[in-house]
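Sending over a structure as structure tokens; questions will come in a sec.
Here the complex is missing one protein chain, while the rest keep their positions.
Let's turn to subunit A:
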Amino acid sequence: MENILEVKDLNISFDTYAGQVHAIRGVNFDLKPGETLAIVGESGSGKSVTSRSIMRLLANNANVDSGEILFKGEDLIKKSEKQMQKIRGSEIAMIFQDPMTSLNPTQKIGKQIAEPILKHQDVSKEEAFKKAEELLGLVGIPNPAKRMNQYPHQFSGGQRQRIVIAIALGCNPDILIADEPTTALDVTIQAQILELMKELQQKIKTSIIFITHDLGVVANVADRVAVMYAGKFVEVGTVDEIFYNPQHPYTWGLLSSMPTLETSGSLYAIPGTPPDLLNPPKGDAFAPRSEYALKVDTMYEPPLFKLSDTHFAATWLLHPDAPKVTPPAGIVARQNGFRAKQVDLAPSSDLTKLSGQDVEIDQEQGNLSVDEITTERDSKGEVNEPRY
């Protein structure tokens, strides 16, 4: 299927008083029609910046240093502000995090829903309001005709998020960007909103980019998952691949810190904090927090290793010459379950088993040469260009 969106080698930095903050460092991804891609990561990993760059709604101090955002084959970065206004709200729409503040408190919600329809479609005011009323019913607000004339404060948080969704769907967008749409809602309402989004996606066949830090939500809605760390995608795969065959130590950490029914005692937390993107670290940005870090991680950035047509991960652990490490017990259990259905994807077992940060890669012994790693390609594992 033709990709509706292709982001190629996107680099974004922000000018601050302290200096240039490199928020997005070479992000690549694509989106197929009708697909839901979840972007997961902790605060400050660049999820929201990625999504806002697609809408071209970045703050004034943001610079797109390089890269392309191809929407239906046209580069959005090269579009004028006027052209972007035609795309925003009609072809690409967005749902925001906090429904309590994302509606104008002094305007009737009917008008707010009808606004993008009036703006982008050649319809009369009556038709736009009629469409708005239909949308309000579609997102599950009872008695839409009456509710059209009410103000946001007369709705609950969950209802308001439904209204925000109705606004976004006004012009049947090709892409819907949902920036943590359920974060501000309580859990039962979260489930309803997710259910609604899935249902509506079926109806209007839109692609969704779902930004969240909640892996539970991801499992619920996504077709594919991209794990983001320090402005890069560190692992991308289908939901099954990410949840049951994770390869990157950061993904392991994220999954281990998610409570399951078997969790007893204290919950795992990834030690440390994300790096300061004012001075991005050399090599693998996650290395300082990872107990599986190799020496090469502090020197060279890992490329994206291809595990399957859909599964990629940027960690040197996947290099054929890398020492075999055993992931945390919970992850091994997940992988075993996955392997039962899939072919064996484990790295070759004849490599020296090493673990912990005291791992030294000895160049003299020729065990693992840094220079070789970056150039070597062999039959056991392909080193791919960071494209997927």
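Just a few scattered comments:
Going forward, a contact is a pair of C-beta atoms (placed from the backbone, for glycine too) under 8 Å apart; a residue touches a chain by one contact, two chains touch by 3 or more; residues count from 1.
As a working rule, contacts and distances are computed from a predicted model.
Within the choices "Cation:proton antiporter", "Oligopeptide transport system permease protein", "Hydrogenase iron-sulfur subunit" or "NADH-quinone oxidoreductase subunit K", the name that UniProt assigns to the complex's undisplayed chain is "Oligopeptide transport system permease protein".
Residue A:90 is the one among A:90, A:207 or A:315 that touches the chain not shown. The omitted chain makes contact with just one of the residues A:103, A:148, A:227 or A:285: A:103. The missing chain lies against subunit A, touching residues 55, 57, 81-82, 85-90, 93-94, 96-98, 101-107, 115-116, 119-120, 151, 153-154, 164, 167-168.
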